[in-house]
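Here the complex is missing a single protein chain, while all its other protein chains stay put.
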Amino acid sequence: MSEPAMLNLVLFLPVLGMVMLLLVPRDAHGTVRGLALAVMLLQLALTVVLYQAFDPQVAGLQFETRLPWIADWGVYYHIGLDGLNVLLVLLTAFLGPLVVAGAFSAIDKDVKLFYAMVFLIQFAMLGTFVAQDLFLFYVFWETMLIPMFLIIGIWGGERRIYATLKFVLYTAFGSILMLAAVIYLVLSLQATSGITSFAFTDLYGSRLPLDIQVLLLGAFALSFAIKVPVVPFHTWLPDAHVEAPTAGSVILAGVLLKMGTYGFIKLGFPLFPDAARALTPAVMVLAVVSIVYGACLALVQDDIKKIIAYSSISHLGYVMLGLASFELIGIQGAIIQMVSHGLTAGGLFLMVGMIYERCHTRDLAAYGGLARILPVYSVFFMILTLAAIGLPTTSGFTGEFLVLLGAFDAAWPQYANGAATWPLVLACTAVLGVVLGALYMLRLAQKFLFGESRAPHAPLTDLNLREKLILVAIVAAVFVLGLFPDSFMQKTELAAREYQQQVLVEPESRWVRAAPDGGSP
Amino acid sequence: MSNLLTLIVVLPLAGFLLNGLAGNRLGKAFVSAVGCGLPALSFAAAVAAFRTLEATGEPIVDVVFRWALIGDSAFEVSFYLDRLSAVMTLIVTGVGSLIHVYSTGYMKDDASYARYFAYLNLFLFFMLSLVLGRSLLVLFVGWEGVGLASYLLIGFWFEDPAKAQAGKKAFITNRVGDAGFLLGMFLIYTAVGTLEMDRVNAAFMGPELPAVSASLVGILLFIGATGKSAQIPLHVWLPDAMAGPTPVSALIHAATMVTAGIYLVARLSGVYLHAPEASEVVAVIGILTAFFAATIAVVQTDIKKVLAYSTISQLGFMFLALGVGAYGVAVFHLYTHAFFKACLFLGAGSVIHALGGEQDIRRMGGLAKRIPVTFITFAVATAAIAGLPPLAGFFSKDEILWFAFASEAGGAPWLWALASLTALLTAFYMFRLLWLTFFGQPRMDAETAHHIHESPWSMTGILVVLAFLSTVGGFVSIPHFLEPMLPLPATDEHLHHFEVPLIVVAVLIGLAGLAAAAWLYGGDASRAARLGARFTGLHRLLSGKYYVDELYEAVLGRPLWWISDRIFLRLGDRALIDGTLHGLAGVARLGAAALARIQTGNLHLYVWLALIGIFALLWWSFGHV
Amino acid sequence: MDNGQLLVALGAVLFALGFAGLVLRRNVLVMLMCMELMLNGVTLCLVVFAQQAASTAATVLVFLVFVVAAAEIAIAVPIVLLLARHKHTLDLGAYTDLKG
Partner (left out) sequence: MIGQALLWFFAAGALAGGVAMLVLRHPMHVALSLIGTMLSLAGIYAALGVHVVAVFQVLIYVGAVMVFMVYAIMLLDVRDTSFTSRYSGLLIPGVAGLALFIGALVYVLRREGPVGDIAPGATAFRVERFSVDFLHEYWLHFELTSVLLLAAVVAAIAILKAKRRGDG
């Protein structure tokens, strides 16, 4: 099979899975689960093959498919892999089977519908990553909302309605603004160059006045910032996480939040480079505020899921910082940090789910000394905690270290030549965030794993084989990314560089698509 | 063998994996064999590597793999053995192996035997990465890794919340230092473009200095060192770290890990040589730490806490040496300190073992005859740390005092004076400890007294070896060995006639401390009690460790919590952000309620309204068409 | 006044009468019939315009409108029957369940 066909297959496999689920009887839970897992594993296998075939030496898109969709509007079904999305696609495919397997025991209401929704969201997430056409991107972007809404709303906890409404309203609000900006962008491209196109590559070339760029970037950025989430657009996240079922939390933390940062790196900043440069201070300030604010809030929570939720805000603050540094090291670090956060936060949420199934509470005060009662569980929890802290040899370190190095590397020359001091102050504050990270994660580990042994519904059984396999996979990935990140970063390097060029190089020398047959300038 | 260095590092890792994954199933004999055998092999490999180094005189470089290549910046994992790292490697693997063997006796009855050895091997792995890493990055991996191992081992008996808490405190305090370390590392990278320490040194030693203040780099890295090596203001974690098993205190919190800061500064001597301000900071912080820790040690009543403060104090001495440019001397003291402090801690472990877990020296006494081997080795090590000739501590401490006095790179009489005063205090509190523990009337209860026994040979044997090393270790002149790469600072010619008198003063100081302790604590120790009663205020201040913990809690801990909870959570998240949202939702709901009044359910009205709408449209279209 | 004007005006008046009936009358069945009247008015206009354009498409459209009308009434009448069973009246004033 050719690679482009394979990419399409990977994308549509979840849809296929949904259709197959329809054919299974409603009460055959075992078949449903097995089928879901098999499809997800197949998807992972195909994605790995694609990942292997992805050539790091080639700039731009690979495995491209471009078919007319709504030809009159210049809308194409245009997908492909590039350095920016290849790791995220791999992450999504990697987490898929884990989410499915993790939900085997947790979900026993409307099992079939549940896995159908997981498939749907998997489809939408992959689609958002691989889309190379703004219209297509937007369609996938909005599609993600529906299954997540249902997953939280149907299988969630007690306050699920509140949480799911908050989630949807927040996200929808951002999306509406983005839609307006998309329409404006396409129309202005049409007006200036005569091309009607939603293709990213065409839109990158459009040059708008700075004030318009700022407005449009504001609209895009709000939508992305809500998704990330950047403080102060974050309050939906803790509620959504707390009320979501485990699988929902894992998808949310593992992949969905990366949509925001991916949006920034793929669309927000490259589409409006002048505005991006002008707004860099604001973005960096918000990033650092997110780092510190999220960490501080994680420190005072008593709900385990909330701690991890707030830690996500802090960790994605690092991603934003790296992206806004426009320094190659920082950008690469941000990409790795995205993947790393997907692994650690996803893993931690899975682990919280496992203990919740046993004890039915997420209240930190109810636990203590699990290291004695559940030794295997505790080892995995500790490893993931340390990865979240960013201990060297884990993926968290790779991401954090490179992001901070990049931010510092970008800030120091500005300080040294007297241009600006604030970037350095921000970079140093972000480094101090590392301390806060250790503070809240160790507080969690401390109260949870150590101290006198107690837990509701004791005696507890330690992890079973299925749970062990899930966690081994995650932990292995965490270490691989921590110890040998090189091959991963080779795949993203060219794209990261291109992103940097797009934003930093002055518009005069930037590539502008020639208007066909003398269209108005 | 080309990958010898890798082998040194990887062997303990293998031990960790074996013991960690399969240790519980394989039995204690296997765990002991793996746990002690692999570090010993590592030691053997270190010796072999050392011989190669001696033979060729060239540093050995062992590139393992490329961690990352971003643009033109390559980050490689590679190991580097020169004279400095060779000394460190031998200390770490040598003392480490001894303490592993000791642990087989000390931890014999612990339920988590395999976990203990796994952690200990893990520690060795990270410590060796720290010492052998060529790049600051690898060093940092080891740096954080030993912090992790220390965290796990301090909280080894994690069911006691206080112990787990102590581990956390150590980790967090170290993290504060690490933030400084990271910034220093970034600054080096920005200025020099590489993190490989030999190149960094070369860049700073070279004709063209990097465009960055060496002092700033030095101070930032020193912040990291204060964390790891428990210097003011980040010293608070080390006394609490005594919650871990005693061999751990000996290995990690006395002999090896806490000296990482000294190693770091010595390793980057090229930077510090061009950073007089930073060196001054190092010297001043070092001497202040040495002095204050010694004063606290004078009134401590926990045998391990005394040793902990003593360790902080001795580390302060080493930093003093670094600060006055005598890098080789600092490493020399590091080396002798590793022997006698390990011996002291292990001896203390033996005492605790004998007394069934008792650590309070007010409930000891008269143990000299009951556990003679422990007593003798402990006494030798005490004499060594007090600086009595010809024991190891005498040589290294004397050289530190001399350079503090005479070095042209920052030496000053007041440094010498304060250092000598500290040495006096050191001798005093160490002999006080010796007296209270081994002499006088037994003060423990009868039941405990009945069970006192000498430790097994696996423990006493190690004590003897270490006591022997504490005795003869001083005759190996480390500064001389290191001189090719870490030359000693020039000394003022006019002061040379002070050299011999100073040595005499140092010896007298040691003896004075001995005499004072014997006089105060001899007999029923009533003199000491009276002295304490006269200076209650001072006594309370010292016993309270200058209330630094309380200060940090009040200045940092509680405000952080308050800001997080009150400002960020309650005011920011709940009141402002969610409040705004709920306010908007409320407005929408009110608006909906108002509009709902039109929904009378009367279809006629709806139709009529539609009619009006049609007219409005017609009206509009008449205007526009 | 030519024929076209006459017929278009007639269609509009029928539409207006139907609309007015919808507002004025109480009886649900009468209201339904008024709606039919409106539809007839529209159809008339459609036929006139089709006649002008001489297009078959318009005729087809007329045919479709008829079918829709038939379908509409086929559903509307049972609904009215149900309502009447339920409320025992055809008075629209009694049907206020959708009051907000």
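By written order: A, B and C. Residues from 1 in each chain.
By definition in this document, a contact is a pair of C-beta atoms (placed from the backbone, for glycine too) under 8 Å apart; a residue touches a chain by one contact, two chains touch by 3 or more.
Bear in mind the structure is a predicted one, so any value in this text is a computation, not a measurement.
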Open item on the list: What shown chains come into contact with the chain that's not displayed?
Closed with: B, C
Open item on the list: By the contact criterion defined above, which parts of subunit B meet the unshown chain? Give residue numbers in ascending order.
Closed with: 602, 604-605, 608, 611-612, 615, 618, 622
Open item on the list: Take the complete complex as the reference. Which residues in subunit C touch the chain that isn't displayed?
Closed with: 2-10, 12-14, 16-21, 23-30, 32-34, 36-37, 40, 43-44, 47-48, 50-52, 54-57, 59-60, 62-64, 66-75, 77-82, 84-86, 88-94
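The definition used in the following text is that only the chains that are shown with their structure count from here on.
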Open item on the list: Just to be sure I understand the contacts, which chains border both subunit C and subunit A?
Closed with: B
Open item on the list: Can you identify the chain nearest the overall CA centroid, using each chain's own CA centroid?
Closed with: A
Task: Centroid-based (C-alpha) most distant chain relative to subunit C - done: B
TODO: Looking only at C-beta pairs in contact, point me to the busier pair out of B-C and A-B.
DONE: A-B
TODO: Return the distance between the CA-based centres of subunit A and subunit C, expressed in whole Å.
DONE: 55
Open item on the list: From the mean C-alpha coordinate of subunit B to that of subunit C, what's the distance rounded to whole Å?
Closed with: 90
Task: Numbers and ranges of subunit A residues touching at least 2 other chains - done: none
Task: Overlap residues in subunit B, where contacts from two or more other chains coincide - done: none
Task: Of subunit B, residues touching subunit C in the complex - done: 595-604, 607-608, 611
Task: Touching residues (chain side subunit B, partner subunit A) in the complex - done: 65-71, 73, 137, 140-141, 144-145, 148, 155, 158-161, 164-165, 168, 171-172, 175-176, 178-179, 182-183, 186-187, 189-190, 211-212, 560-561, 563-565, 568-569, 572-573, 576-578, 581
Open item on the list: So in the complex, the part of subunit A that touches subunit B is made up of which residues?
Closed with: 166, 232, 234-235, 293, 296-297, 299-300, 328-329, 332, 369, 371-372, 386, 391-393, 397-398, 401-402, 404-405, 408-409, 412-413, 416, 427-428, 431-432, 434-435, 438-439, 442-443, 446, 449-453, 483-486, 489-490, 493, 497
